[in-house]
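Complex shown without one protein chain; remaining protein chains in place.
First chain written, first letter: the chains are A, B and C, and each begins at residue 1.
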Amino acid sequence: MSKKTNFLSLGLVRGVFAMLVGMPLGMGLVTLIRLAVGLPAWNAEPAWVVGGLVGAVAFMIGVGSLSDWFKLAAGGELPEHPAGAVNGWARYFNFTLDHKVIGVQYGVLSLLMFSIAGLFALIFRTELVQTGLQYLNADEFNTLISLHGIVMIMAILLGVAAMSNYLTPLMIGANDMAFPRLNSFAFWINVPSGIFLLSSLFLGGFDTGWTGYPPLSVRAPLGIQMFFLGVYLFGLSSILGALNIIVTVVRLRAPGMTFFRMPIFVWSAFATALISATATQLIALSFQMVMFQRLFGMGFFDPARGGNVLLFQHLFWFYSHPAVYVFVLTGLGTISELLPVFVRKPLFGYRWVAVSSLGIALIGFFVWAHHMFTSGMSEFLRVPFMYSTLLVAVPTGVKFFSWVATMWRGKMSFETPMLFVLGAISIFLVGGLSGPPNAVVATDLHLHDTYFIVGHFHATMFGGFVFPFMAAVYFWFPKVTGRMFNERLGKLHFWLMFPAFFVQSFGQMFIGLFGMRRRIADYDPALGFEQPNWLITIAGMVIALSVLIFFINLVYSTKRGPVAVANPWRSRSPEWLLPSPIPEHNYPQPLEIVGEPYDYGLVGSVFVRIPSTAVIEEPVK
Amino acid sequence: MNDGKAVMRANLKHFIGAGAFVVVLTVIGVLILNTDRLLPPAAAAQAASIDFLFSVEFKLIAFLFALIIGVMVYSIIFFRRKAGDTDDAVYMPGNARLELAWTLIPLGIVIVLALLGSRALAQTTRIDPQAMEVKVIGQQWTWRFEYPAYDIISTELVLPVNKQALLRLSSVDVIHAFWVPEFRVKQDAIPGGERLLRITPTQLGTYTIMCAELCGRDHAYMNAAVIVKSAQEFDAWVIEQTEAVSDDPLVRGQQLAQQYGCLGCHSTDGTVIIGPSFYQLFGKTESLEGGATVQVDDAYLFEAIRDPGKTIVQGFPNLMQPTTSAGLTDEQINDIIAYIKSLK
Amino acid sequence: MLAQFLRRFLFLTAISLMVVWVVSELAYRLIQGDTARPPKTIELVIPLGTAERIAAGEPPLEIPSEMIFVVGDTLLVVNQDRVEHTLGPVWVPAGSSASLRLDTANDYVYTCSFQPSQLQNITVKQSANWKSRLAALWYGTPPTVMFLLVYSLVMFPLKKKEALSSKRKTQT
Partner (left out) sequence: MTSNTVSESYAHRLATNRLGLWLFLLSDAFMFGGLFITRVYLWGDTRPELNQTLGLIVTSMLLISSFFMNRAETAMAHGDRKGFLRGTLVTIVLGIAFLAGVIGVEWQIAPFGVSEDAYGAVFFMMTGMHAFHVLTGVIFLLIVWNNARRGRYSVEKHWAVEAAAVYWHFVDVVWIFFYPALYLIGKVG
């Protein structure tokens, strides 16, 4: 079926072209409507918003993501498992139903966004080395931190989706996700989303931080509308992707795989999806309300017209707090998944770890107001939120203690993925332990909106996402590409990134305690923060260097790396039974689950069996 | 399943070793995190209970960090795989009693922490009925302090030492936050309502009020001084301020333009900050949004200050809020107009 | 299985309600101090001769400095002085009394004629009424239920339907 690949056969290219056509169309539409109702023809805001929406739809049409649904609506039938229309590398730039390809697409886009956001960080960090403004003006600075924040968050969500898309069906023995078309749609909608987010840079930027609190966001430049649009679209992607994961996990598990026999990663993907599928609606709604206040003058957040600025914060954090657990849970799942492999011991207290994910996710729904301790909520209401926030520490603690118990008396080896796992544990511990001081109202009165918070969340996000994600990339790299990565470069990556991160994060916490506020372009020289800020910046650059090494390693090893053996880590997880790279429809026969997933060290134990072929046991020693 | 106890007995040596390691790490951690060194000096009564809580939390953090990292590093050192060993380790799938312990003990800590937190919160919000009231008004990007009892408006916050000040915080435009690191406590000033903050300064000196909530371009510079004076000095200051009201409208106008933050957006030298400059404003012909032009005279200026949304100057965003000038009386506006007129 | 789950859910909700109630009640005691009481009427007596003392610049006698109230309190101002007095909106002729209901939690500064500063601070706090207690239960219970629920799944796994029915079979 493979056609000759030319430029236009790439869905991405077609999509971008369609978008370039769609946006002016949408703008023209608005202009016409405005003319028709007698308003001045040109108004940039509605034109860009509608243009953006039409452009996004056009992009999806151009990619080919909607074709099947149009066909269905017109009464056509769809094949359940169409053969891939495109093969080779071009698959990765096209609409495809294969969850593994989509997983890689997510991963690559995630790393791209991560680099862009990281670059923004390096730029504004350079500005912060000295007091005074040297390279940026205050508006540019504010735009850059805001974009750094939101693009990083998008990168995390993409990375999370990458892992759960690639791994979940494999781990539960399914051949694909429950709704492959929806899955592909959920990926591709991220491309216009990313374009919008970045385009805000050229439309005046926005100076509100990623949180976009009104009334500031009502007064911000046009760029903020592009920010809203971008968040809207990747929110949609989150919801649809999560829904797909839940259905997949509930419906497509291999026979014999009860909930308590799922690989632990699947548990965390499931818990994550529960949050994304529901809470995400609220951030969309809150941003939509600001958007409408700007477009139509609706007075949601205007006290002069009976609005209330705190309403936004409640709606926003109702999503954005649970979202931070979206960021980490898959990461923590990865840690729990990899640790037993490298320790050669069962995951200690598998069930406790599994339900801890669920516990974190569910409790996380009821703690949002801890971001608003100083915002002027009623006094006593702060107490139940302090209590519920602290409650999250307990299931998180269960995970930590179980990990440590897993290591106890194990036989640990320290390949690159394991290094990242250990790094992740120690960094997430720092981040997590800096949580309770924020959660306790009295101390948060000092800490709120300082660099201590910045340190807190960089530690949680590096420990909970960045490090585990890199561990996952290294770990499953042979599965995806069929080749091994370069172990030396991998270790170099780790040994640069790990210490540099501690310098960065501790530095941030330190100056935060002493009174450095967040989101300031300049600081008072009298405070004596120049030296720590200089250190933080250098650390950030070292992190960037290590990431560059990581990229070089990936690109080089994909082409030239030594061919990997079937199961280089001697893992028990079912995906390692398959050849690498995995064929399009995963498992030739249905799996049968006959044992527990992590029984390392239990002689004769079997987790997975492919009926009619040989029992797959512990790899030969 | 292995019996947890048997495993424990067999590993007594390791437990003692790891335990000692954890203790040492904890001690080091507590020494490093000694609170006095990690926080700016405390200068308010409210800071005391907060600092106490910080010290409790830091000790807890030091212990928990040492517990996890200690055992982990111990394992890394002593439980590493020897070269060529491809066997699996001991089969140890879990222990319900242990899991229960490390669920319930943290739960207890959490509840205690929440209660300690409530108590400290209560101490920071404790009310002194004799507190001196100050209205604190935040606006992009200045602070204004009004003393209703003395009819003083100031751009610095002057407080008598050892007397509680009740700050009524509000904002005329976006959200700001009042924070003095030495006082520890922080409170947002939001548009559309007053929020209260109580501070009892205990140390004489000058500190910096920082706006702690991103409020747009010059957020970083939205600072003001807070000066803590002895009771006598404070009284002297009050008298000085009340007598300082000039009878020259021009001087009064300049002061008001300073206090009400006009000069934060309008320059006096022709440059554009946010709004049109006041320099040579009077008498010039201004083109308005929508095409009209207008001769800038007293009536226009009055209108533009009292109700800024009505006439928008061509090329400028409608950012000036009616709330900005809501506190000004008509005479005060005329004073400002006099001041604007003088800028030629 | 669903019925079993629901039964457990209800049971744990009951337990959580109790736990949260205890915790929040303790916290409440700590926070509210002396305002953890039902609303009542409080008398403020302006003694004879207050007006003269004010005129002489002396602080009045016997007028409590602690003026903290709970929402719903009634302040009864009893004027035993020879002249009339005012407190904010209340006007109290000589020898009579008047009352002021304090319905909204806030910090008030009322002008008055019986303090040298002519100002009386009145703070009305939210009392530990059923509303705020309910709010604490409302926000604190769900996370506690979730917490107990997930761990109860490990400690006491739900029994499968087949397992249940097979047990029943072996019994009969």
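Assume contacts are C-beta pairs under 8 Å (C-beta built on N, C-alpha and C of every residue); 3 or more make two chains touch, one makes a residue touch a chain.
All values reported here derive from a predicted model rather than from experimental measurement.
The chain left out touches which of the shown chains?
A
Tell me which residue among A:49, A:113, A:171 or A:284 touches the hidden chain in the full complex.
Residue touching the chain left out of view: A:284.
Check each of A:178, A:203 or A:564 against the chain that is not shown and name the one that touches it.
That would be A:178, which touches the missing chain.
Using the document's definition of touch, tell me which of A:315, A:441, A:470 or A:496 contacts the absent chain.
A:315
So which bits of chain A touch the chain we can't see?
73, 75, 80, 174-175, 178-179, 182, 239, 243-244, 246-247, 250-257, 277-282, 284-286, 289, 292-293, 296-300, 305-308, 311, 314-315, 318, 587, 589-590
What we mean here is this: only the chains that are shown with their structure count from here on.
Taking each chain's centre as the mean position of its Cα atoms, how many Å separate chain A from chain B?
Distance between chain centres: 30 Å.
With chain centres taken as the means of their Cα atoms, state the distance from chain B to chain C in Å.
28
Averaged over CA atoms, how far is the centre of chain A from the centre of chain C? Could you give it in whole Å?
43
Scan chain A for residues touching two or more other chains and write them down.
Within chain A, residues 351-352, 379, 383, 387, 391, 394 contact more than one other chain.
If a residue has to touch 2 or more other chains to count, which residues of chain B qualify?
96, 99, 103, 111, 114, 118, 121, 125
Mind listing the chain A positions that touch chain C in their complex?
260, 351-352, 355-356, 358-359, 362-363, 365-367, 378-381, 383-385, 387-388, 391, 394-395
Which of the residues in chain C end up touching chain B in this complex?
It is residues 23, 26-27, 30-33, 65-68, 107, 109, 117, 119, 121, 123, 151, 154-155 of chain C that touch chain B.
Can you list the residues on chain B that touch chain A in the complex?
So the residues of chain B in touch with chain A come to 7, 11, 14, 38-40, 49-50, 53-54, 57, 60-61, 64-65, 68-69, 71-72, 75-76, 79-82, 85-96, 98-99, 102-103, 106-107, 110-111, 113-114, 116-118, 120-121, 123-125, 173-175, 177, 179, 181, 184-188, 190-193, 195, 208, 210-221, 223, 317, 319, 322-323.
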